[in-house]
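Only a single protein chain was left out; the remaining protein chains are all shown in position.
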Amino acid sequence: MTTKFTPDHEYIRIEGDTGIVGITQFAQEQLGDIVFIELPAIGKVLKKGDEAAVVESVKAASEIYAPVSGTVSEVNAALSTEPGLVNADPEAGGWMFKLTLADVTETETLLDDAAYADLTK
Amino acid sequence: MSMNSQGRPTGIGTLGTSATGSALLPEEPLLFEIGDTDHSGVDLPDVELGEDRLGDFARRSPLDLPGLTEPEAMRHYVRLSRLNHSIDSGMYPLGSCTMKHNPRLNEKIARLPGFADIHPLQPFSTVQGALAVMDQLSHWLMTLTNMAAVALSPKAGAHGELLGMMAIKAAQDARGEAGRRIVLVPESAHGTNPATAAFLGYTVKAVPARDDGTVDVEAVKAALSSEVAAIMLTNPNTCGLFEPQVIDIARAVHEAGAFFYCDGANFNAIMGVVRPGDLGIDAMHINLHKTFSTPHGGGGPGAGPVVLSEALAPFAPVPFLRKTSGGIELVEHVGEQALGRVTAFQGQMGMYVRALTYMLSHGGDGLAQAAQDAVLNANYIKARLEAVFSVPFPDYPTMHEALFDDSFLKGTGVSTLDFAKALIDEGFHPMTMYFPLVVHGAMLVEPTESESKQTLDRFCDVMLALAEAAKAGQSERFTGAPFKAPRRRLDETRAARQPVLKWERESEVPQAAE
Partner (left out) sequence: MLGAIGAADVDALFSAVPASALKSFSLDLPTHSPEYLVEAHMRALAGKNRAAGDGPFFIGAGAYRHHVPATVDHLIQRSEWLTAYTPYQPEISQGTLQMLFEFQTQVAKITGMDVANASLYDGSTGTAEAVLMARRLTRKSRIILSGGLHPHYRDVVKAYLKDDQDLICLSPSPEGQGDILDHIDVNTAAIVVQTPDFFGHLRDLQAAADAAHAQGALLIVVVTEVVSLGLLEAPGALGADIVVCEGQSIGNALNFGGPYLGLMATRKEFVRQMPGRLCGETVDAEGNRGFVLTLSTREQHIRREKATSNICTNSGLCALAFSIHMALLGEAGFVRLARLNHARAIALAEAVAAVPGVSVLNKNFFNEITIRVAQPAVGLVERLAQRGILAGVPASRLLPEAPEVDDLIVLAVTELTTESDIASLCAALTEELA
């Protein structure tokens, strides 16, 4: 299991041919209190960089992009009643959606831990 | 810093007491908590219907609509009103919002039965005076802007902007140039500009601002192509600066076959001094509630007439005026190819009457004076504050509003928002914050021509004293502010996470945790 990052502060945790997508600790701190999350429809086919979800804080709305191409296989339904999970626990309980990856090798172009840490220094 | 008995800071203060729950400002319940379904403040005959003509559609579900008696209503709304800041009770240094004095003659005239009690669909022969008001207002607007035509009907500035861009689209379609899909919008634009362009299906392309806060004609030229439909430019711009290259920008836009939409939100800075038609503008909306003193009313109603160039005049929406030997009529229908109608009836007549009253009171000379006074006041604030509050774009004199940034707060632990909230405790409405977006921690101050030098000085004194307090480490008087308003800071996260958008009886409120 590896976790990769995008320069737009999404993470994707790769388990076999499935990727679990959310936003990073750094991103949730920047956004502040999250009040609503619009999740993608299950079955939606996303290309890398497509708008997949929208995260709303009180004063801002931010698009979440698909880190890699794939098909949405599951969404975190708990977020509809408890969007604060993204603030409290972004990289575990606050995950947003799962993708069945179209091409596992695509993840190689993403940032690893060290590169992402550099970016947010 | 000194503290009062509740541990709240005193000091610079201009307000006497803490307002929350004070003797003259009691807590006011919701009308539903005071009223009852059998309370009524209106004496109406209780007629018996013999056989009704409602078919099967009579109401069966309960209304459950509590009412108030007349004295209850009077007290409820008077008490609530006192929880509002208003231009009549204090200064609103709100950049881009133009909170100027609202003369009461306007209100008196708008209530004459000959204006207030006439129906939009009366025969034209019975409303010649109303049509003359529209005609005279049109004349003033076209003369002040040196434009060929005006469409009065838009309900507010954003609506006018939509109409103006629809007219541009219609003109391009008529020329067989429907392929123009891009609208250029400078980064400093009002949020409505990209929203309007996107609404009409255009792709928005941002034009970067120069370091001096203005738009570079070369950047516009670089962005222009045969696919560009229009540029949407605010002038004076949202940084409070007059675009020095506006005429060159207009020329470049026209040479590329595109149109020039000007957001006229800031026309109050130049009315009677500069005519937009002389700058090459094709369409511009005018916020009657900003420039011509119709009241803001707690968020509307506004009015947003749009002036149009010769090229766009044929694409004006209905209705418009036509003079005949028998008087003035409204043209309410034209062919399908035109833009059509953007609102029922003829728009915001109540606002036309107020704006025309204001224009007649001021005259052409007085309107120019008002613009120049607004610019003078803004420059005075800038001059008094610029040693402490940094000015991001110092190269030009400012127009009607002065833009500062929050770099003076660096290291104080006080945010722009905190600073603005502390102004409330001093009796001022906060300035516009975090807009325009091109400046980090922007603070935009617009005094308007209505404020006296004495008020400007008091405002500047307070601003300087607060800056000093922030730098002196008195962060708690900011981070907790306001202390003296009817409410402390409100929990907006809670409001958005669990929206409660109406009152419900206890029994109807769903239990929290399922």
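Each chain carries a letter (A and B) given by its place in the written order, and its residues are counted from 1.
By definition in this document, a contact is a pair of C-beta atoms (placed from the backbone, for glycine too) under 8 Å apart; a residue touches a chain by one contact, two chains touch by 3 or more.
What you are looking at is a predicted structure, and each value in this text was computed from that prediction instead of being measured.
Between the chain not shown and the residues B:26, B:413 or B:499, the one that touches is B:499.
Note that of B:207, B:258, B:349 or B:409, the residue touching the chain absent from this view is B:349. Of the residues in chain A, those that touch the hidden partner chain are 36, 38, 56-61.
The rule is short, and it goes like this: only the chains that are shown with their structure count from here on.
Taken together, the chain B residues at the contact with chain A in this complex read 492-493, 496-497.
On the side of chain A, the complex with chain B involves touching residues 33, 35-36, 56, 58, 83-84.
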